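A single protein chain has been omitted from the complex, and every remaining protein chain is retained in its original position.
On to chain A.
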Amino acid sequence: MFKLVDFVAGDAQADRVVPPTGFTASLTLFSAAAMGFLAVFALALSLATGRLADRWGDALARSSTVRISAPQGQIDAQTKAALNVLETTRGVAAARALADDEQRALLEPWFGPDLPVDTLPIPQLIEVIEDDDGFDTEGLRLRLAAEVPGAILDDHTRWRRPLVRAASRLRLLGWLSLVLIGATTAVMITLAANAALAANTQVISVLRLVGARDSYIAQAFVRRFTLRAFGGAAMGVIAGSVAILLLPSAQAEGGFLTGLGFQGLNWFWPLTIPLLAAVVAFGATQAAARKTLKDMP
């Protein structure tokens, strides 16, 4: 803990031994800012797709549909029989037959608003809501087959799974992007640190001549690059967070895209990005400095 405090507080004398400017300073600052900005979006993507996967999985898993396909004169009787079966099935919280208006609304996007539902052989739909325990899908299917020959149970598994899988993959891609951003940051900082060390071989040999330990020399570079990465990433995170704030707010019509962002306590997650950038820069510069100093005569 004390070492961390000492590192952040720094040594004003040690900070001066390495020349203060150079293209590596701007390069590190810019790349850390760009990576911080991208990391905010990757994080937002991961969190949003996570929420989406949970929502889709949860909402679709709790509802099912029974479809009654029967000759016109038998639909009402079979619907009633199906509702009776559902009402006596353990795990079913509610079951109701959709009204003509609701069925028309479901078909409206494809056939327009003036569809004469009553003149078409459209199956009757029954919405089934599960309770927390859920029902035995196979058992219910067998009962319906025995008592209501025209009833088909659709528990949404067919199309729920690909949706949840897609959302989960997106979430994985988001996290993978974050890892790649971290790795790219490490690579860029390593290159910049190597360039800085190579440009300062004369400084290093003078410091060694006067009795500086390699850890002292490395520290001068490591602290500088760590603070630059932290500062750059902080700037990128601020810009990225403002951009996320300016996105349209989440709406049902907007679907996934307008839900891209942070909600509630998730807004604290971007604050970790500059810290992670600093840790990555610390490790990358430390490794580069150690190797360079070891290889130097």
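What we mean here is this: a contact is a pair of C-beta atoms (placed from the backbone, for glycine too) under 8 Å apart; a residue touches a chain by one contact, two chains touch by 3 or more; residues count from 1.
Rule of thumb we're sticking to: contacts and distances are computed from a predicted model.
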| item | value |
| --- | --- |
| Choices "Cell division ATP-binding protein FtsE", "Ion-translocating oxidoreductase complex subunit D", "Putrescine transport system permease protein" or "Cytochrome d ubiquinol oxidase subunit II" - which one is the UniProt name of the chain not shown | "Cell division ATP-binding protein FtsE" |
| Touch criterion as defined above, residue of A:94, A:206 or A:242 at the omitted chain | A:206 |
| Omitted-chain contact residue, chosen from A:54, A:127 or A:214 | A:214 |
| Interface with the undisplayed chain - residues on chain A | 13-14, 16-17, 19-20, 202-203, 205-216, 293, 297 |
